[in-house]
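One chain of protein is taken out of this complex; the other chains stay put.
What follows is chain A.
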Amino acid sequence: MNAFATDMTAEPDGVPETAHSEELLRVDNVSLSFGGVKAITDISFDILKGEIRAIIGPNGAGKTSMLNVINGFYHPQEGTITWRGKERRKMKPYEAASQGIARTFQNVALFKGMTTLDNIMSGRSLKMHRNFFWQVIWRGPAEREEIEHRRKVEDIIDFLEIQAIRKTPVGRLPYGLQKRVELGRALAMEPDLLLLDEPMAGMNLEEKEDMSRFILDVNQEFGTTIALIEHDMGVVMDLSDRVVVLDYGKKIADGPPEEVQANQNVIDAYLGVSH
């Protein structure tokens, strides 16, 4: 364990749990359809600053579509998205990125031909500014900038404990590590809102525990707001501050984990009801 990681076990010096009050993102009456298929119908919820917000629901409920709406991939036909108190116009994903929204994918979307280090460095793209001229010369400003960002990236590599695979092309890594690198890449963007699409899919128990610890650390240490989609209910109930439940593109419950767990609509959605 390095010093950086031992720090994490100490008392989180951030805001206490109850103080999440400032709204970071709010979606109001958002509907999204593809031709005749309604993926999302009239959904409203908010994400408070500093919380871990889970989005759950059975397969095809519209969870990933919801994330795609938030980071600008899809443009909802109806409804508004408010980001930091300002209504957001229709935007491209790279604009969402520059406003501080980062994301990981359900099926790992790493840059396969690049090393772990380069993948995480790619997360710094928005923060690096040296233009083509300086890049061509390299010596001087471009090199200094690269080293400065390399330091930040090495901190993330330390934090995620992936030093050993720094120079390995990510295509050769096992799935669990790829997921971890992808988290590192998103963290390198220093986002305000981190969207995690099934961060624990396909992992074994130990890997899930590791990943849960990383998510909690990110949330408490860096104060990053997290919205996550996850199917493992144990993880969801343990990690999240509040849970929103979708089913067939509609919101059926919203609230703290215990409350959602006891909600009859949620139980019906997951277990099915006899008609």
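By our rule, a residue touches a chain if its C-beta (ideal position, glycine included) is under 8 Å from a C-beta of that chain, and two chains touch if they have at least 3 such contacts; residues count from 1.
Rule of thumb we're sticking to: contacts and distances are computed from a predicted model.
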As a check of understanding, state which of "Xanthine dehydrogenase family protein subunit M", "Leucine/isoleucine/valine transporter permease subunit", "Peptidase" or "Sarcosine oxidase subunit delta" is the UniProt name of the chain not shown.
"Leucine/isoleucine/valine transporter permease subunit"
Tell me which residue among A:137, A:164 or A:262 touches the hidden chain in the full complex.
A:137
Suppose we count only contacts with the excluded chain; which residues of chain A make the list?
71, 73, 92-94, 96-98, 102-103, 105, 109-114, 118, 121-126, 128, 130, 132, 135-138, 142-143, 145-147, 150-151, 154, 185, 189
